[in-house]
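With one protein chain removed, the remaining protein chains of the complex are shown where they sit.
Naming follows writing order (A and B), and every chain is counted from residue 1.
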Amino acid sequence: MTDRVLTATVVLTLATAAALAAPSPSPIGTPGKHTEDSCVGCHSKLDDSRLRAPAEVAKSDIHLTQGVSCAGCHGGDPSSDDSSVAMSPARGFTGKIGVRTIPEMCGSCHSNAAFMLRYSPNIPTDQLAQYRTSKHGQALAKGDTNVAVCTSCHGTHGILPPSDARSPVYPTRIVETCGRCHGNAALMSRYGIKGDEVSEYKRSVHYAALVAKNDLSAPTCKSCHGAHGATPPGISSVSNVCGTCHLSQRERFDQSPHKDAFAALQQPACESCHSNHAILHPQDSWIGMGDKQICGSCHSAGDVGATAAASIASALAKASSAEVTTLARVQRVERSGMLMDEATVKLEEAHQAFVMAQLEIHTASVGRVESQTKAALGALTAADKSAAGAEAEIRYRRSGLFVSLAVIALAMVLLILKIRAMER
Amino acid sequence: MRMLEEFWQALDERFDLAPLVEFATHKEVPRHRHSWAYYFGGLTLFFFLVQITTGILLLLYYRPTSEAAFESVQFIVTRVPFGWLVRSVHSWSANLMILSAFAHMFSVYFLGSYAKPRELTWWSGFALLGLAVGFGFSGYLLPWNELSFFATRIGTDMVSKVPFAGAWLLKFLRGGEDVTGATLTRFFGFHVAVLPMITAALLGLHLALIQRQGMHVPEGLEEEAKTRKPIPFVPNFMLRESVVWLLGLAALAALAAFFPWELGVKADPFASAPAGIHPEWYFLFMFETLKLIPAHVLGIEGELLGLGVFGLGGLVWFLVPVLDRGSRKGHRTRAFLVLGWLLLAYIVSFTLASLAGVFK
Partner (left out) sequence: MPAAHEGPAISRRGVLNWLLGTSLGATLLAALYPVFRFVIPPEVAEAPVNRVLAGKLSELPPNSGKIFRFGSKPGILVRTASGDVRAFSAVCTHLNCTVQYRPDFQEIWCACHNGHYDLQGKNIAGPPPRPLDAYKVDIAGDDVYVTKRA
């Protein structure tokens, strides 16, 4: 009997050793083919919800649907149903992955261009390199594990591509994702960050465009700060960042005296007037030296800038109020039934010139703003003339009808005389 | 001159026009204190003729679809030569016609001309007033502007309150559940075909009856009428009527000059009703009365009660020739005279008060 036990033990040991010694089947399967692995199979049946959760989202996870099994990140043997084999360190099982090693682990595939080519021809592979330059990456390298790593934004299990609307990094959801840390004032104060950026951004027109108008091209955190290389833009590059979309304004700013002046003063260009996160709709009333106006924060009363600001403000105000009155007049005449096509075209022209005038504010040049407001006023005068012409036509018709009234009255008088004559 | 005589001869040979000429030359209009009242009927007819003329002219350019109606009216008033005049005259003449019709009706009432043997004239006249108001209501929607759209919606809402037939009537009028392009097309059909046809028939009857029966001399004025020489219809009364008609024409020209009819803003069915929506002035007294009635009276819905009272009132008014027993014998009952004055006072005061904004 000892013989049999001995044989059995040896066979078993050899089998286990053989099994363990045999190389693990590759955790990377055929691209696009969903893997069936033992990890999901076992974990989906567990009682502990924390351990069951990853298995429950496995079906939608992009890695699993592309053929990369759990073992692709966690190691181990996905083909074995025996948990001691499947989760054996000898098979490379690492268990829960430490925060500090996550970027490198993800990068081991995602930075490998040849490897990623199997999945998508144009997929970026610079994420890890960018991350290392970011504030998050730099802090992590110094040992701070409180910063964001890949999984903080993309999720750990059930990772969806950023183009999927349910992904935490889909454009409309980014601010909530960043806000999980950046909205926590206590946490941010440890890094000297105010912590109000998220709430400020939510007041902005960019946020409104993104969330209310569903304009996915509207900037969110990553648009200005970078996604993987997340860093606040430096003083000199603020206008570069804004100018990516606001090219017309940026070109004009570059022509203005403000460009060099701000650089010398180490002032962030666009942000100085428009703010960085709480970017609201600019108002013409901002221009000037008064209380709620912005020019006075640098300029002193009577200096070149203050004088220019006053001229610009008055030119804009004049054009703006003329637009309102002319529009009201044209609409009134149109409602009464006169053709106002010419006037409407002129009003459109005036409006366009006014928009261009607001654009020219960035040149800080009174001449350039005034050339546009003059064009606007010219078009408005033409529209006004058209409306006046129509009003004159209405008066002319009235006088024409007066004449016919006179003729009718004459006829009536003569008829009465005729009747009298007849009945005498 | 010779040619005219020959022409007349030719017609007379074929159609025996002599009796007609006899009738026309002998037709007389009684002359008395209240002969002035005899002009209102003709004046109403004058405004109706203006409506037919200007209406046909508008018909040359108007398009009865919700997509094009407003634009076609805009085209008429901005681009068609004198289109603004034709349109303004059409809108004003509608109002003057109804005003004149009311004046005609009340003067007929107060002079007791509804009495036997003129019951049918009164009844056809009553129907003609209803048709005139129908013309006004259907025509009001046709420019398809904001005011007219919402006024029509509110106006047609009322018919849904009629018991039993209310829902069917609403769908019949609106061409659907709500006021849409279908309503516009339907109202257009009523306005240019159905109502004109019925009006032509009833007007023909109304005028024929008057020719047959002659003008009524009011109670108490028979002596005066006998003493004073009656007015020969041809040419005297006709010339006098021309003066009145010219006055009507002058009024139209003045109104078109001083108060040209607005084009307004195109109707948007999805916009909310602008503040201060109200129907045309001839509906105002009913409109304000219905607004004053509380939501529920003795368990009955206020509006339904109001409409019921108006319906009943209309019925009484219609049946006046029968109800006023005294009038059949030539002595009209005083009570009906008082009723008439009360009704006139009610209509005038409520209309003026509404226009003055008393009810706001």
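Here, a residue touches a chain if its C-beta (ideal position, glycine included) is under 8 Å from a C-beta of that chain, and two chains touch if they have at least 3 such contacts.
Since this is a predicted model, take the numbers as computed values, not measurements.
Contact with the omitted chain, checked across A:14, A:90, A:141 or A:247, is made by A:247. Screening B:37, B:115, B:217 or B:249 for touch with the missing chain picks out B:249. In the complete complex, the hidden chain is touched by one of B:43, B:85, B:105 or B:217, namely B:85.
For the chain missing from the display, the contacting residue among A:130, A:293 or A:352 is A:352, taking the whole complex into account. Of the candidate positions A:109, A:278 or A:411, contact with the unshown chain belongs to A:411. One chain of the complex is left out; on subunit A, the residues touching it are 213, 215, 217, 245-248, 340-341, 344-345, 348-349, 351-352, 355-356, 359, 404, 407-408, 410-411, 414-415, 417-418, 421. For subunit B, the list of residues touching the undisplayed chain reads 53, 57, 60, 68, 71-72, 74-75, 79-83, 85-86, 246, 249.
Keep this in mind: only the chains that are shown with their structure count from here on.
Between the Cα centres of subunit A and subunit B there is a gap of 64 Å.
The residues of subunit B lying in touch with subunit A in their complex are 74, 77-79, 84-85, 87, 235-236, 239-240, 242-243, 246-247, 249-250, 253-254, 256-258, 260-265. Contacts from subunit A toward subunit B in the complex involve residues 334-339, 394, 397-398, 400-402, 404-405, 408-409, 411-412, 415-416, 418-419, 422-423.
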